[in-house]
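Can you keep this structure in mind? I'll have questions shortly.
A single protein chain has been omitted; all remaining protein chains appear in their positions.
We call the chains A and B, going by the order they appear; numbering starts again at 1 in every chain.
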Amino acid sequence: MKNIYVLAEHRKGTLRDTTWEALAAARTLAPQFGAEITCILLSNDASTISDRLVQEFSKVIAIEDPSLETFNSDACIKCLVSILGDKSDYLLLMGNSNSVIELAPGLSITLDAALATDCFGFDVVDGALCALRQIYSYKVNALVSFKGAAKMVATLRSGSFPFTPTAQAGGSVEKMESPLKSEKLRKVFVSYEEAEKGDVDISTAEIIVSVGRGIGDEPDMDVYQSLADTVGGVLACSRPIVDKNLLPKYHQVGTSGIEVKPKIYLALGISGAFQHVGGIKGSPLIIAVNKDARAPIFRVAQYGVVADINDMVPALEEKIKEIKG
Amino acid sequence: MKIITCMKWIPDTSEAELSIASGGKDIKKDDLDYDLNDWDRFAIEEAVQLKEKYDGEVTAISVAPEDAEEMLRECLARGADEAFQIWNDAFEGSDGFVIARALAEFIRKRPFDIIVTGTLAEDDGGGQVGGMLGAMLGVPSATLVSRIEIADGKARFRRELEGGLYENIEMELPAVISVATGLNEPRFVSIRAVRKVASIDIPTVDLDELGLDESQVGHSGSRISVEKVFLPPEGEGAEIIKGSTEEAAARLAEILKEKGVL
Partner (left out) sequence: MTILEPANVPLLGIPAPTIALIIILGSIAFFTYVMWKRIDLLKRCAPDPRFSDVSERIKMTLLYGFGQLRQPRYFGAGLLHILLFAGFMILSLRSLTLIGRGFSAEFHLPFMTGAIAFGYDAIKDYTVLVVLGVCLIAIARRAIWQPARYAHPGTHGHEGEAFIILGLVCSLMITDMVYDGSAFIPHPEPWYFFPASALAASFMKSASPDTLNSLHIGGYWAHILFFFGLLNYLPISKHFHVITAIPNVYFSNLKHGAIKPVRYGVSDWMELEQCGVNDLTGFTWKHVLDFYSCADCGRCSDNCPANIVGRALSPKMISIKARDYAYQKYPIFGSPKDFGAKKLVGDIITEEEIWACTTCGACERECPIFIEYIDKIVDMRRYLLEQGALPQSLQKPLQQIKKKGNAYGAVKGKRAAWSKDIEGVEVRELKKGDTADLLFFVDSCGSFDPRIQEISKSFARILGRTSCDFGILGQDENDSGNEVRRIGEEGLFEQVSEKNIEAFESRNFRQIVTYDPHAFNVIRNDYPKKFPIIHSSQLLSRLVRDKMLKFSGDYIGGRLVTYHDPCYLGRHNNIYDDPRFVINSIPGLRFREMERCCSRSFCCSGGGIMLWYENEQETQRMGEKRVRMAQEIGAQVIVTACPFCLINVEDAIKTTGNEGRIEVIDLVELADRSMS
């Protein structure tokens, strides 16, 4: 491949970290293929965002249009096709954000490109790019090839490609004509909506006791609340717990829930799906208890115990009480 | 309103212990129970609720082998009016692109107002079919949708963003909507409910009816292919605390104390 394109993602006027993670991935791949990295910025006002981009990218292609203020997959596909439509021999990298999840599949068809979603790593096999993905409830790793496609699109799992800023690119912005002027979009943004705020604010909590599917189908939530109280933290959870109505939505940690920045994160019976881990920001001390020794949560945790949390939690609470006296 | 919903038949791997099959390109599936993909359970429910609310018909489709008939039968019991099973053994090993293509070829000949799918399937976790299907049929699509209303030939829906944020979007119909889990409460399907739809014919659809040949499906038709699968190393990353429950609990409590929690 000759070119690696990175889509800059922004929301409410600010660049999102997924942009930098995609750049980090591009930087590891570019030397191996001798490829050039180019940033694509689709926004209503390129100047406010491009300042930061040109510090890291030597080249930024920008399209400005009022309808690009929010992420509109319909508009983005049209713009990306106007940029990439006549090109070949490239890899397009994007963060696997909730916006890109909507964009990538349709885009790959329109561009006639091969698509690998939610990649957490890359490998080069016989000179060809392969992506690492997780399959079967995120319990199995798979090495996936693009079958020699000349057009490739990959979306990247949040947190898998740590980025180190250099601020030395001194790049330039090339503005392109918006293809959206004459066309009516089939999708229109109406408004943002905030999730219901509850009596507990897990987003600011320093200690979080978080429970997942592993608490079983007949959990006694009081046991976990009690542990949270004992360590002076709040109780949070992963998505299945909210889906089962065991805790309200404002307890849910994850990309579709609430992003948290605790100092200590006690993950009980949480397998560690990326949507969940993606909601834990900063570098907290993660302690995981899970009966499945291969659970992905152990990959991000500093300490782990392979055990059934139904046995572990009462024992732990007792020990903590002993220490506290 | 014509509603189409696409279902996936997948092995239930969430609680099972998995091992790699010989050849190293897939897991052993013999002991696994197959079931409707959980995300699609919300999709069929949403399709039926849309039908109940706005009047219409629901068609359930799946690219799935013979065994999956029970899943489609269950869809009928849930309230679908008809169901089609697309299959040929050549579909084995297909990626999202091939599945979307087969569905698109089938749907192309049928009028529809809305296609409802789940956003993801838990087996390959690709999340590709909904959006690809929309692009192939030339209609807009949306994913991670957590609320849908229909008015004036448009869908007004809410989709999930990150950090507890949602966006409300208005989209022209026809369109593809891929739903998030939790947007409704899927109904229960009793034995009797399935028995009541036992006589409904579920036609099977083969490649020729789709205008596809064997080379266009399965591994050969796919755009990406799995070269190798492997189990992640145990406890990679974390320091695993060994010992009895008692000992491990004591060690954890100590760590918490060291970190100044207690």
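By definition in this document, contacts are C-beta pairs under 8 Å (C-beta built on N, C-alpha and C of every residue); 3 or more make two chains touch, one makes a residue touch a chain.
As the structure is a computational prediction, the values presented were derived from the model and not from experiment.
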item	value
Omitted chain's touching partners, listed by label	A, B
Residue among B:33, B:66 or B:149 that touches the chain left out of view	B:33
Contact residue for the chain not shown (choose from B:66, B:89, B:149 or B:185)	B:185
Sole residue of A:54, A:81, A:246 or A:323 that reaches the chain not shown, by the stated touch rule	A:246
Residues in chain B touching the chain absent from view	15, 31, 33, 35, 78, 185-193, 195
For chain A, the residues touching the chain missing from this view	217-218, 220, 222-223, 226, 244-246, 314
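We adopt the following convention: only the chains that are shown with their structure count from here on.
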item	value
Length of the line joining the C-alpha centres of chain A and chain B, rounded to whole Å	20
Residues of chain B defined as touching chain A within the complex	11, 13-14, 18, 20, 27, 96-97, 100, 119, 122-132, 134-136, 139-144, 156, 158-172, 175, 180-182, 222-241, 245-246, 248-250, 252-257, 259, 261-262
Chain A - residues contacting chain B, complex	11, 70, 73-74, 77, 97-99, 101-110, 114-118, 125, 130-131, 133-147, 149, 186-195, 207, 213, 231-232, 239, 242-243, 249-250, 255-259, 263-264, 278-279, 285-289, 293-294, 296, 298-307, 311-312, 315-316, 318-320, 322-324
